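Take a look at the following structure, please.
Coming up: subunit A.
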Amino acid sequence: MTQAKTERTPGKDAKKDAMKALRAERAQWVGPATAKAAEHKKAQKAIRACLAQASATPPEIAAATGLAPDTTLWLLASMKKFGEVVEADKTGAYYRYALAAQAPESGEG
Partner candidate 1 sequence: MAQVNPDFMETLRQAGTDTGAECNNCGTCVAICPLAEGHFPRLMLRYAQLGAQELILDQAQELWRCLHCGLCTQTCPRGANPGEVILALKRFVVASWRRS
Partner candidate 2 sequence: MYNHQDIISLLAANVRATKSPFGIPKPLVNTWWKGQGLGREGDVLLMTGLMYQLVPYIETVTRQLERFEDTRFMPYLAWARFVPKLLSGLGLAALTPAPAKDKAALHLRDIVAALRASGVSFGYRPELDEYSGILLYDLGDQESFVRHARLVAERLAQAGVRRIITVDPHTTYALKVLYPRYVGAQFEVRTYFEALDMGTGGGAVASPDAGGARLTLHDPCFYGRYLELSDLPRRLLGGLGHQCADVRECGAYTSCCGGPAEAVSPRLSARIGAGRAGQLAATGEQLVTMCPICLSNLEKAGANVLDLSAILARGLPRREPDQAAGPGQ
Partner candidate 3 sequence: MDSAAHSPQDSPQVVTGTGGTGGMGVFDALVIGGGIAGLQTALDLADQGYSCAVVEKDASIGGAMIRLSKVFPTLDCASCITTPKMAAAAHHEKITLLTCCDVDRLERVNADEDGGSLVATLTQRPRHVDIEACIGCRKCEYACPVLTPDAEQGGFSGRKAIRIPFSNAIPQKAVLDVEHCMLCGKCAEVCPTQAIRYDQKPEQLRLEARAAVLATGFRLSPVADKRQYGLGAIPNVIDSLQMERLLAPHGPYGRVLRPSDGMIPDSIAYVQCAGSRDASMGVGYCSRVCCMYAIKQAMLLSGSLPLADITIYYMDIRAFGKNYEQFYQNAKAMGIEFVKAKVASLDPTEGGAVTVHYEDQTGAGVATREHDLVVLSMGMLPGWQPGQVCPVAIAADGFIDTVAPKTLPSLTAMPGVFVAGAAAGPKDIVDTITEAGGAAMQAAKYLAARAANAGLARTPQARTEKASIQEASHG
Partner candidate 4 sequence: MGGQASVGAQRKILILATESCAYPGADSVGQAHASYPANTYILKVKAPVLFPERFYLDCFRKGIGGIIIMSCGEECPYKGAYKAMAQRLDRVYAQMKEQGLDIRRLRLTAICTVCNRAFLNEVNQMNQVLQELDAPVQAQA
């Protein structure tokens, strides 16, 4: 925050050691966060695999991936935020989602 702090450029080893110490200090958070990240990674992979076939509604994706429908929607919304998936056309009371790369030109309906 101050200049004195930003100027610090420790050696690589010292940096590694510092991170190691910090990891130990924050083990109570690092562990669960890592586990959660792995879980989300796996779920997102499943969603990607599902959408690689064709666009699908959240319940369809949930059925195909075995994820809960609310988790599926939550992940879709997150992936949409980071540009990975886009909203496609509507089927009944649900919107379909598609991978960004193969999305139709415009979701405008």
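Regarding candidate selection, all candidates are chains of the complex that A comes from, given by their letters.
Everything that follows uses one rule, which is that contacts are C-beta pairs under 8 Å (C-beta built on N, C-alpha and C of every residue); 3 or more make two chains touch, one makes a residue touch a chain; residues count from 1.
The model shown is predicted, which means the values in this text are computed figures rather than measured ones.
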Could you work out which candidate touches subunit A in the complex, given the options 1, 2, 3 or 4? 3
Footprint of candidate 3 on subunit A - complex, ascending: 1-2, 4-6, 18-19, 22-23, 26, 29-30, 33-34, 36-37, 40-41, 57-59, 62, 69-70, 72-78, 80-82, 87, 90, 93-95
